[in-house]
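With one protein chain removed, the remaining protein chains of the complex are shown where they sit.
And now, chain A:
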Amino acid sequence: MSEAYQPARILNQGSTQEKAEGARLSNFVGAIALSDLISTTLGPKGMDKILQSPSNLLDSTITNDGATILGSIQISNPAAKILIEISKVQDDEIGDGTTSVVVLAGELLKEAEKLIHKRIHPQTIIKGFRLAKNIAIKKLREIAQDHSENEEDLKKYLKKIAMTIFSTKILTPYKSIFADLAVESILRLKGSTNLESIQILKKTGGLLKESYIEEGFVLDKKLGVGQPKRIENAKILVANTSMDYDKIKIFGSRVVVNSSSKLAEIEEEEKKKMLRKCQKIVDHGINVFINRQLIYNLPEQFFTDHGVVSIEHADFAGIERLSLVTGGEIVSTFDHPELVTLGTAKVIEEIMIGEDKLIRFSGCKEPSACTIVLRGSSKQILDEAERSLHDGLAVLSQMVKNPKTVLGAGCTEIIMAQAIEEAAKETSGKIQIAMESFARALTRIPIIIASNAGYDAEQLVSELKTSHYKGNTTFGVDVMEGKVCDVQKLGIIESFLVKQGMLLKASEATEMILRVDHIMSSAPRRRGMN
């Protein structure tokens, strides 16, 4: 038979393609496997994962933060990649709910797979899911409570939300302490969402519950040698300039000498130049000088002689925070002292935390930046605590902008699921089946949370459903006690934004994966080709 009748190959060598059912199957399998993997970390009694980096086996992370887990596993399945991507965006945008968004998308896909087996076209499923999503969002908006009016109230709610977030993390035993920490530092930001100005300092040693919020600002640096350890009424110059050797930047210049005496002269001149610069700096009338770059011995000595305390090599973020805290501007030229705004602090002193010396700035002008000092017995615990705290801070900072809350503990999911089921009854056609599936997927979330805690999840959740039907719409699953109870009384509330983000992103990703009927993969780039 002639070659002309063989199937034509059109793609590059090594490329693969999967079509129709095959493509769909591989998408479902990949996405569902990923969501199953992560679903065990969901809820207050979810489990943690150990992540080991491929390059350094000693470097391991223990976490139950969805975004962190997903960010560090290597995946080649395209659908799974889409899920990882949504988890990342949820992390960037809202900070929490990174696990639930993937789990919900996985559950939706599981339901969709069943529907496809029933010969329902993916586009019909998408239509139904969209309708269901809109109903859920509408219901969510209806039941959300707004706390923007009363400031005292807001603080109380912020704390409750922080407690709910921390209860699923390593911080659970001390959630009250950490919730206070988080709320206080967020309120200091005064509505800004720039979490950069909250510094989290990790110091091994001590216990997690010994963590505290530092009055003022702590810089993880040391003071210059032989300089006083405590300065009162500090006038601070924050600078970004080279204090090692200030070379001439004009291109092509170089020093050529023909005798050692001339070399000495030039060296002398260089020194003088540096000292002139130091003098100019001192002329600003300061008693503290903080530089982003290194400060060599010569200038340091000069500063000590003139009673100016110098701090070298404060990294970039540190410098920006410092300028925020002290109110000084970051300076690079020193010819016009009259134009420079200096920073101020009542007291600057060297303190010890654990075994390390740190510098504390207190009594600053602008207390919007602050430092949270985390203590813990190991690096892994500290890292995980930092991630958890960051999640909490991120959610709280968004909450201040949009202070709406919904009830947690599976209550909201059940309300939404029931709203969808109600609406489905009035919709005719295959869309109805898809909507029911969406509601089922939502109900799966409390089921997973309860089963992670080791209870008879199906039993609990069906009890919960019944109590909702009876009109107790504030009921949820108490995972600590293993029974259905009033969540409002327990005070388990969550941010509206987290829930909304979870719904929107999970359904968008599901839709995207459902729409695909063909996967074409190029041959992977061979190593060493470029």
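One rule holds for everything that comes next: a contact is a pair of C-beta atoms (placed from the backbone, for glycine too) under 8 Å apart; a residue touches a chain by one contact, two chains touch by 3 or more; residues count from 1.
As a working rule, contacts and distances are computed from a predicted model.
K.L.:
Which listed name, "Splicing regulator ARVCF isoform X5", "T-complex protein 1 subunit epsilon", "AP-1 complex subunit gamma" or "Sorting nexin-4-like", is the one UniProt assigns to the chain that has been left out?
P.N.:
Its record in UniProt gives the absent chain the protein name "T-complex protein 1 subunit epsilon".
K.L.:
Given that one chain is not shown, which residue among A:Ile116, A:Leu275 or A:Met512 touches it?
P.N.:
The missing chain is touched by A:Met512.
K.L.:
Among A:Ser176, A:Thr204 or A:Asn240, choose the residue that contacts the chain missing from this document, as touch is defined above.
P.N.:
The single option touching the absent chain is A:Asn240.
K.L.:
Which of these, A:Ile82, A:Leu201 or A:Val218, touches the one chain of the complex that we don't see?
P.N.:
A:Ile82
K.L.:
For chain A, which residues reach the chain that was dropped from this view?
P.N.:
2-5, 7-13, 15, 23, 27, 76, 78-79, 81-82, 85-86, 88-89, 92-95, 121-124, 130, 193-196, 240-241, 248-258, 262, 265-266, 268-270, 273, 320, 323, 329-333, 336, 339-340, 394, 397-398, 504-505, 508-509, 511-512, 515-525
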